[in-house]
Every structure is written in C-alpha cells, then in structure tokens.
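Here's a structure for you.
Missing here: one protein chain of the complex. Every other protein chain is in place.
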Amino acid sequence: MNKSTEGAVSSVELVGISKKFGDSLAVDNISLSIREGEFFSLLGPSGCGKTTTLRMIAGFEQPTSGQLYIAGQPVAGVPAFRRNVNTVFQNYALFPHMDVTDNVAFGLEATHAASKTEIASRVQDALDLVRLGNYGKRRPRQLSGGQQQRVALARALVNRPAVLLLDEPLGALDQKLRKEMQIELKHLQSQVGITFIFVTHDQEEALTMSDRIAVMSNGKVLQVDSPATIYERPNCKFVADFIGQSNFFAGRITGMDSDSVTVAVGGSDGGSFAVQAPRTNGMQAGQEVTVAVRPEKIGLRRVVGSDAIHSNGLNRTPGRIQRVIYMGTSTQYVVDIPGGSTLTVERQNSGIAEPNLPRFARNTQGIDLPGDSGLVEHEEVVLEWSPAVTLLLDKLRCRLRQ
Amino acid sequence: MKQLDIKENRGLAAWVRRRPGVQAAGLLLPGLIAFGLFFVIPLLIVVGVSFTAKKAGTVDWTHWTLNNYVSLVTNFAGDFDPLYLNIFLRSLWFALLTTVICLLVGYPLAYFIARRGEKWRAALILLIMIPFWTNFLVRTYALQLIFRKEGLLNSLLLDGHIIKQPLDMMFTPGLVLFGLVYGYLPFMVLPLYASIEKFDFSLLEAAQDLGAGTFRTLRKVLLPLTMPGVVAGSILVFIPVVGSYVTSDLLGAQSSGTLMVGNTIENQFLKSQNWPLGSAMSLVLMAVVLLAIIIYFRVARGDKKGAAL
Partner (left out) sequence: MSAINYNDKPGQMNAAIVAKEQVAGHAQAGSGAQAISRPPARLALPAWLGNLLLKSNALVVFLVLYLPVVILIVFSFNAARSGVNWTGFSLDWYNKLLHDGNIGSAAIKTLIVAGFATAISTIIGTMTALALERHKFVGKVVFEGVMYLPIIIPEIVMGLSLLLFFRAVGVDLSLVTVIIAHVVFCIPFVAVIVRARLADFDRRLEEAAMDLGADELATFRKVTLPLLMPAIIGGAVMAFTLSIDDVIVTQFTAGVGSTTLPLYIYSQVRVGITPVINALSTIMLVASIGLVLTSLFLQRDPAGKKVK
C-alpha cells in the first residue's frame, strides 16, 4: 500500500515512470501521488507527455520502466479492460452504431456487472446526472458536441470507476460552452466524489478546476501544487511563463541579509537598477538568477517630486510608455525602462480614482471613459511593486516541490 | 469495486496479447496457405513446364529444352518467323487502343457524374454498373446480334435504304476493338470516378480566377490531381485486355486480323494440348505485362512508387 504524507490512500501512484517510443523519450522518470477524491490536472504544452501519462494510467500504453499503482495495487501488465479506471476521450469516441442508452450501458454489459434491470436503472441515473435523461434513444450523430460529451461522461461514470481520466474533453467546444462545462464538471466531481485526472493545455482551465496541478514539459513534471501556489510561487521560468504572464529579467544577487536579497538587474546598454526579493534557501551572493514579476502586480503612476528622495519600500523604476493595449476588463501598458528592456503592466479598468493618475480619459468623441487611466504613449511614468511578489528563479533548473 | 486480477499476466491470452507477431501470423495463415499453395506454386510450375518437351495432355518432366521459347520466334525450318511476335504486338496494340479509347470516353463521363448532386451520382454509378452485371459473354453475344450480317444494324440500314448491301462487320479488328471497349469501360470509369470524386473543385475556380483558360486548368490542375485514378483505370483495362480471348473469339472468330495472345495460349492448352508451348507463351505474356506496368508507372507518375492499387 502506498500512502501520501497526509495518511490517506493515494488513488493513483506513479513511481519513476518512463515511456519510450523508439528513440524518443515521451515521459521521463516522473513520480506522482494523486489523492483520492481530488481533481488533479496534468497541464502542459502539446507534446509534453501528459496524454501519454494518462494513457499509461488507463492501460493503453505500458510504461518502459517504473511502477504504477491504482488504489494501492500494482497494475503493470494489466490490460485496460481489467482496470477500474474509465476514460473520457478527446473526441468522445461514442459508438456510432448504438444509441445513447446502449453506449452508456456498454461497460456494465461488457463486464456483466449487474442484472438487466439494474443496468437499465443505473443507465437512467447516469443520464439524469448529466441532464440528458430523455435522450436515451438518440444516436450520437443527432447530438451536439456538448451533449456528446455529457454522454461520454455518463458512459464512464456509470461504471463507478475508482478514477476518471479526462483527455482534453473540452477542446472541441466553443468558448461559452467550455466555461459552462468547466463548472458542470467541477460540480459533478464534488457530487460523485471520484478522483478526476484531467489533461489539458489550457492553463486557465486548469487553474479554475483543479485541486492540484502538475505542470509538465518535455516528459518531465516541473511542479505539482495547488493552483494558487503554482501561480504565485512558480518553481522555474517555464512554469512562470506557461501559467499567466510574467516579466523576466536576468540579474545577479549583490547583497543578502536575513530575510531579503538585493539583485542587480542589468540592462543591455549598461544601465541597471536594483530590486529586493524575499530570501529563500539555497541563495548565494553572486548567484545568477532570473527575476520574475507578474504584470498585474506592478502599479504605475506619474512621476512625483518626492520620488527622488523617498523610497517607500517598493521596488521602483522609471519608464516611458511604449504602447497602450485596451483589453476590456483591464489595460496593458508596455513600458520601456532604463537598461533597454520593457515591462508589461496590467491594470484593472476599475474607474476608481487613484492618486497621481489623471481622473478620466476623454476619447476622440469627447466622451469620458471612467475605466481608462488616461495614460498615453510616450508618457513618463513610475513603476512600483512589492518585494514580496518578486520571484527569483534558478536560471536553469526547475526544482520539484511536492 | 473490481478486484484487479494479477493472474491476468499469465495464461495464454496474456501471452498472445504481448506478441503482436503471433496475432499477425494467425490472421495471415489461411491467406498464406491459399496463396502459397494455389497461386505461387502453380506459377512456379508454369515456369518449369515451359522448359519441358511436349507430351499431350500431361507433363513430361524428364525432357528439358529451350525449344518452346525458340519456337516462339522461329518456324519449323528454324528461320525467324514473326508469327507469334505479330500476335503479341497485336494484343499489345489492341490493349493500348482500348485503354486510350476508354480513357477518352470514360474521363468526361466520370467527371460528369462526379459533378452531379449526391442522389444523381449514386444513381448514375448504379446505371453504369448494371450492364457490367450482365454476363460478359452475353453482352458480347448481344453485340453479335447487332453487327451480324443479318443483324439489327444491317436490317435498319437496309430498310432505311441507306445501304444496298449488308455490311460485313463481323470478325473485323474494328468490331473486336469495339467489343473490348464495350466490355472494359466500367473498369476505367470506376477508378476514375473514385479519384475525381475526391477532387476539390474549388481548385478549378481558383485557377480560372488566376487567369488560366479551360485547357490549361485541365492540364495543370485537374489531370495531375486525378492521376491515381487514371493510372488505376489504365492498369485495370490494359492488363486484362492483353490476355483476353473471349471477345476476340466471339467477335473475331480468330481470323487472321483479330487473333490475340489469349486465343493462341488457349489453343495450345485446350486444343493442341501443347502445354509447354502454352506455358512459354504465358510467361512471355506475363513478362510483357510487367514491363508495360513498369514503363507506365515511370511515365505517368514520374518515378514515384505508385500506390494506385
């Protein structure tokens, strides 16, 4: 039996799993411990190995090395039809020659899991669960994408598997339907209580739905954490870049004290400035690091006279606005800073007056736009952010924290 | 909750599951036997027999000779005799003409059908196929009915006072050719249709939008992209025609202008009982056919390996 640190039985456990296809290594020595009842996502760009990992759990591929446990039992060599795991496929894979009822009943009939009457009632319950109770007699080709997906869900869930695997199930749906299904899936999962393992390349989706996310790249797992931790405390540049947006600088640690470090951020033309960041284990003076700050953490305002003398404990740099990008809920500013680089700043168009910002902007028709900060291109501004949100990332490696 | 059964890793099913080679072998075995025993070996026997001496109605394995091949190009006196050569050439020529005519007639037809709406397409293809399902012999015999001296065409022409004497059309090369085209046209139309149907017709509009005239469009856009169909259809017509004998038998009665290789081989085998000679001819026929295919592929597809079949 394998247990996670909390003492609960892990639902799925991968230990040193690798998968080779010919000469290429699709999955490179990954270890994961997925807890019972959790909504766990495998997130990464195309080709990172997330789907291969899922297929190994499902039983369609066998690992080249490593051990795989489902509900505590080793499943090496056990074919897919004997595993207590069900999959929702990316293209739903509904059997076109059967109606919805037969599709959903397929698993129960194939495994002789119950009597005819019990099967019928369980099928009806599953269809009711996904709100397709009256669609039993329809054929897959008569259903919309969203409906097909719900049938695929019902077909998998009716078997009461220990784990439900979902392979980018929302990929084919349009934006609005996707958002609805995300909420539905999350709701379903908490209702049914089964472990969900969800594969996606859409980081927003993963952040919204998951209890924990495993970020993958090139066959390796880079970080496994809750969505907030992944977002606020990425382990390495890849994660910081893949999830949300980040501003990156190359820099060197020039000074350290008990709880903070000073990093000199160099510019391409010689100019540089210093930033403060929290100190963590393993930092050394003189170390080369990558500094990362998220756009929404940076505030911007006009220059104020007292700036020259006063430091308010924030990291600060002057800049000149290069571009203003209006995005509806927020506005992004691309700001040139000394040293030749640019910072992207994102500011919510809240319409609340702030000190040192023009009150409103006026558009070309003379109408006031209360959300707009009124800042325009070529304006000189000051950018500030808290040391607490300044991330220092190792230049080369991603350290795995579990 | 299902209990996972580790015993699944042992046992015959698991053993077979792990070995796709065994699965493949199992599936292939019947085909392998059928083909090895009843196709490859017989062909090898033909090769062997072609080198033996004639013994009526059976094979004489004790006498080996190259005579059969020699006699294909010489007469009894040992001089060069183009008799069989002519027959071969004529068969090739007929096959070539048949293929070309079928192509010229069949391509516009296939195009026409491919351009119709869905219901029309299915109906038209069905209509093309129906004559195909009449027995081949019977269809050819029907041609006899029409073209005989006292046949339909002549009666109509005579009654209409268009001609004074009945035309003697039977047993002419022209009639045999017509019969061949008539019999093998569906073999050309179907692959052509399959290929044209996959063609994206908006490409034609794009070409014309860019300034290409009709012929340039056809030549540079339609034809190259439907080439697989052309190749497949040509092969499916050319090869059977080279070796055919029924049409030339019924419509040509093996007269001197219409005798084909197939007829000669049939004669040797079934009438003269000269199996070795017949075998030798067959092998030469096969060699010619294979050569023709290779040449055709080189020409039509520019050295790419054809996947038309």
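Note that the chains are named A and B in the order they appear, and that numbering of residues resets to 1 at the start of each chain.
Everything below uses one rule, namely that contacts are C-beta pairs under 8 Å (C-beta built on N, C-alpha and C of every residue); 3 or more make two chains touch, one makes a residue touch a chain.
Model, not experiment: these values are computed from the prediction.
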Completion exercise
Touch with the missing chain holds, among B:27, B:163, B:206 or B:223, for B:27
Practice task
Among B:65, B:172 or B:208, single out the residue that touches the unshown chain.
Solution key: B:208
Practice task
Tell me where the left-out chain touches chain A, residue by residue.
Solution key: 58-60, 79-82, 85-87, 89, 91, 93-97, 106-107, 110-111, 113, 139, 141, 155-156, 159, 269, 271, 318-320, 322, 336-338, 340, 380
Practice task
Would you write out the residues of chain B that touch the absent chain, in ascending order?
Solution key: 13, 17, 20-21, 23-25, 27-28, 30-32, 34-35, 38-43, 45-46, 49, 58-59, 105, 108-109, 111-113, 115, 118, 126-131, 133-139, 141-146, 150-152, 155, 182, 185, 208, 211-216, 235-236, 239-240, 242-246, 249-250, 262, 265-266, 269-270, 275, 278-279, 282, 285-286, 289, 293, 309
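Here is the rule we use: only the chains that are shown with their structure count from here on.
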Exercise for the section: Could you please state the distance in Å, as a whole number, between where the Cα atoms of chain A are centred and where those of chain B are centred? Expected result: 61
